[in-house]
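Removed: one protein chain of the complex. Kept in place: all other protein chains.
The block that comes next holds subunit A.
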Amino acid sequence: MARTGTNVVKRGMAEMQKGGVIMDVVNAEQAKIAEEAGAVAVMALERVPSDIRAAGGVARMADPTIVEEVMNAVSIPVMAKARIGHIAEARVLESMGVDYIDESEVLTPADEVFHIKKDGYTVPFVCGCRNIGEATRRIAEGASMLRTKGEPGTGNIVEAVRHMREVQSQIRRLQSMDEDEVMVYAKENGAPYDLLLEIREEGRLPVVNFAAGGIATPADAALMMQLGADGVFVGSGIFKSDRPKEFARAIVEATTHYDDYKLIAEISKGLGTAMKGEEMNETTDRMQERSE
């Protein structure tokens, strides 16, 4: 008998993406460029995060036409974003056969308190996290994959670095703890106790954790891999650069060979200008603070 939508099947799908790059695209043409460059999946959107930031107003699930167009254009998996807590958007995307849903702070939250209870879906979910509390709460709700929140659409890596370092160092702290200290740690971080015990035992999260939010260059991608990311999401970084095709290719390569600095130097030569980027103290609307 076939069992669909199990944890193994949903988390396993994310395992297959490891070491790869997932790229934001807004139409079929960009999706093909991404696939051609070696992306392991694409995220179908109406606008990339930097445009969402610039446009202001309420950002919602993409028009299903765009998602469908992208699904028809490529054979790699297609992800799409639903607003935090927006059960209906998530169900719509699931019914369309989207391969992964990102319950994302890049869109305007539909619910400021509760996330979607994701374990009731056949489609797997990815969620953002800044620390072990957010990571374990999302996993307990049923997320099958995590990513750092970073600060989307800024082209500034500093927040993604902060979030990746925080999660990694909290895992290390947990590992060095006596078992009788874990309950208080669970309380302090609002983290489910059983999950903390599991993480302490394994020395890693039970799902893959990608880097996202601010990756703009091949070296940024390599940095995040070096810090322990399982792979990277690149949002505005590719199609807001001067030469999307070349940037896409170079970021894929830097992600595979993140510790081969000679090679990263080689592929970074003459790439042209990366997306413009923003200083954090100029960033007024912090998307990462939209959920916890």
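Following the convention adopted for this analysis, contacts are C-beta pairs under 8 Å (C-beta built on N, C-alpha and C of every residue); 3 or more make two chains touch, one makes a residue touch a chain; residues count from 1.
In the analysis below, contacts and distances are computed from a predicted model.
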Name the absent chain by its UniProt protein name; which of "TRAP transporter small permease protein", "Phosphonate C-P lyase system protein PhnK", "Cytochrome b" or "Pyridoxal 5'-phosphate synthase subunit PdxT" is it? "Pyridoxal 5'-phosphate synthase subunit PdxT"
Out of A:51, A:68 or A:99, which touches the unshown chain? A:99
Check the options A:35, A:141 or A:220 and report the residue that touches the missing chain. A:35
Contacts of subunit A with the absent chain, listed as residue ranges: 1-6, 8-10, 12-13, 15-20, 35, 38-41, 75-77, 94, 97, 99-100, 122-124, 252-253, 256-257
